[in-house]
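Missing here: one protein chain of the complex. Every other protein chain is in place.
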Amino acid sequence: MNNNNSEFEPKIVAFVCNWCTYAGADLTGTSRLKYATNVKIVRFPCTGRIDFMLLLKAFAQGADGVIVSGCHPNDCHYTSGNFHARRRWITFRGLLDFMGIDVSRIQYSWVSAAEGAKWADVVNTTVANIRELGPYTEYQKVAGYLDKEEYNG
Amino acid sequence: MDKLREKAAALLADGTVTMVLGYEEGTNKPRPVFCHTAEQASKLVYSSQCINNLAVYLTKKEIMGTGKVAVIATIPTLRSILQLSVENQLNEENLLVITVTDKEEVKEFANFAEIESYIADFQLKLDAKEQEIIDKLEGMSREERFKFWMEEMSHCFKCYACRAACPLCYCTKCIVEENRPQWINPWAAPLANMEWQINRAMHMAGRCTGCGACGDACPVGIPIHLLTRKMMEDLAPEFGFTPGQPSKNGNALSTWKADDKENFIR
Partner (left out) sequence: METKYISKNGLNEWFSQIVKSGKRVYAPVEERGRVEFKKVQALCEVADEYIQTTQSIKSAVFPRAEVLFSYEKENGQVKVDDFNPDTVKETVLWKVHPCDAAGFKPLTAIFNWDYKDKLYNAHLEKTTLVTFSCAKADKSCFCTSVNGGPGNTAGSDVLLTMLPDGGAIVEILTPKGEALVQLAASAFENDKGEDKSKYLADVPQAFDIEEVRARLATAFDSPVWKEQSERCLGCGACAFVCPTCACFDIQEDAHGSKGKRIRCWDSCGFSLFTKHTSGHNPRSVQSQRWRQRILHKFSYMPDRLSVFGCTGCGRCSRACPVDMNILEHITSITKK
C-alpha cells in the first residue's frame, strides 16, 4: 500500500463503446459536470470489440486502474455485442483473480448516452478507489522485466 | 492387453483401418505409438500410466491421412474426442474409437453418442496433489497468489509444449505467432509468460476437458493445467455445462444468455 496517497495521481484508462458510454461522457462535458481528469478514454465501436488482453496491456504500460463501459444489456447498438462482452468479463475476472491480479482495479459499468451524471460518478469513484489502492507497481515492476533480466528468472 | 493387441491387429489385417493410434512402452512410462501393420500392433499397451492425450494427433492431417483410423482412447482422450467433435474438427466416419474398460474388456464405440453415455459415468475430478495446490491457492491472499504465479511464470521458457500437447489447441497459426499486430510477446519473460497463459486459458474457456496434458507436458513443471481446470470448474455452473462433458450450448465465449449473472458491473 502506498503511503504517499496525497501525491499520487492515478492513471486510469477507460475502454468505452462509441454509442453509449462515449456519448454519455460527451453529455457529462456538455452538462458542465466536473469530474476527475485522470482518465484517458479509448473509443471502441462496441464493448464486444474490447479484447481482454487490452486491459492487461493497459496495466503493463503504466495504468493504475481501468474502466470498461458500454451500453446496458438489450440496448447495444449492434444488438448483442455487450452480451458477448459481459460473458467475456465474467470469465476473465475469475481467471485474473485466480492469478492474483487485482480485479478491484478494473471497474466495469453500463453507462448510457443519457447518463452523463453516472459517467462522472463512475470516474470519480474509480479514481478515488485507485488513489486509495495506490499505484499498481506490483504489475508495472514485472512489466519492466527486461531492464534487469537475470538469465535464470 | 492381449485382447487389445488382437483387436488392433485384426483391424489392420483386414483393412478396416489404415492405422491404429495407441500406446507402447516408453523409457519411463508409456508413450504414443502409430501402428501401420498388424505386426506393429503387438507393441500396444494400456494402463493407468498412459497419460498422453492421443486426441492431439486427430487434428493433424499429416498423421491421419485420408483413410479410417482407430484410436485407443483413455477416458481423458474420450472427453477430448467429444469436444473436438462438437467443434466440427473430426470426421466420425473416418474414426474408430476403442477403449479398454475397468474390467479389461476391449470396447468399440459405434458412434460418438455412445462415447458420451459411456463417459457420463466417469466423474471428472482433480487428484489429491492437484487439489492440494488449488486449496493452498484459494487460501492465499491476492498478493500471495500473484507472487506464486509470477514465480512459476518466471520458469517458463515459452517452449509451447503446453499448446503442443493440448488436443484443443489446433489453430494452424496460434495467436502468439501473429505479429501484425504482435499481441503476445513470444519471448520468455515473466509478464510475457503470464500473458501467454492467461490468453491460453481464455481461449480454453468452456472447452478444456480437464485432461491435464498441458501440465504434464511442461518440461519445467509449472502446474498450468490448474488454470484451465479452475476456469472450467468456475464457468460450468455459470454457463450451464458439466465439466468433462462436451459443451452442447455452444462455445462459452461466442454465445450468451440474456440472463447471464454477474455482481461487478455497476
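Note that the chains are named A and B in the order they appear, and that numbering of residues resets to 1 at the start of each chain.
Just so it is clear, a residue touches a chain if its C-beta (ideal position, glycine included) is under 8 Å from a C-beta of that chain, and two chains touch if they have at least 3 such contacts.
Quantities reported herein were computed from a predicted structural model and do not represent experimental measurements.
S.K.: Among B:Val56, B:Leu168 or B:Ala252, which one is in touch with the chain left out?
M.R.: B:Val56
S.K.: Check the options B:Ala9, B:Val33 or B:Ala55 and report the residue that touches the missing chain.
M.R.: B:Val33
S.K.: With the full complex in mind, choose from B:Ala10, B:Ala113 or B:Cys159 the residue touching the hidden chain.
M.R.: Of all options in B:Ala10, B:Ala113 or B:Cys159, contact with the hidden chain holds for B:Cys159.
S.K.: List the subunit B residues touching the unshown chain?
M.R.: Here the touching residues of subunit B are 26-29, 31-34, 52, 56-57, 62-63, 155, 157-161, 163-165, 172-173, 177, 182, 185-189, 192, 213, 216-217, 219-221.
To be clear about the criterion, only the chains that are shown with their structure count from here on.
S.K.: Starting from the mean Cα coordinates of subunit A and subunit B, work out the distance between those two points in Å.
M.R.: Using C-alpha averages as centres, the distance is 34 Å.
S.K.: Along subunit A, where are the residues that touch subunit B in the complex?
M.R.: Listed in rising order, the residues of subunit A that touch subunit B are 52-53, 56, 60, 73-74, 80, 83-84, 86-103, 107-110, 122, 138, 142-143, 145-146, 149, 153.
S.K.: Hey, which residues of subunit B end up touching subunit A in the complex?
M.R.: 137, 140, 142-150, 154-155, 183-184, 189-192, 194-195, 198-199, 201-202, 205-206, 227, 230-231, 234-235, 238-239, 252-258, 260, 262, 264-266
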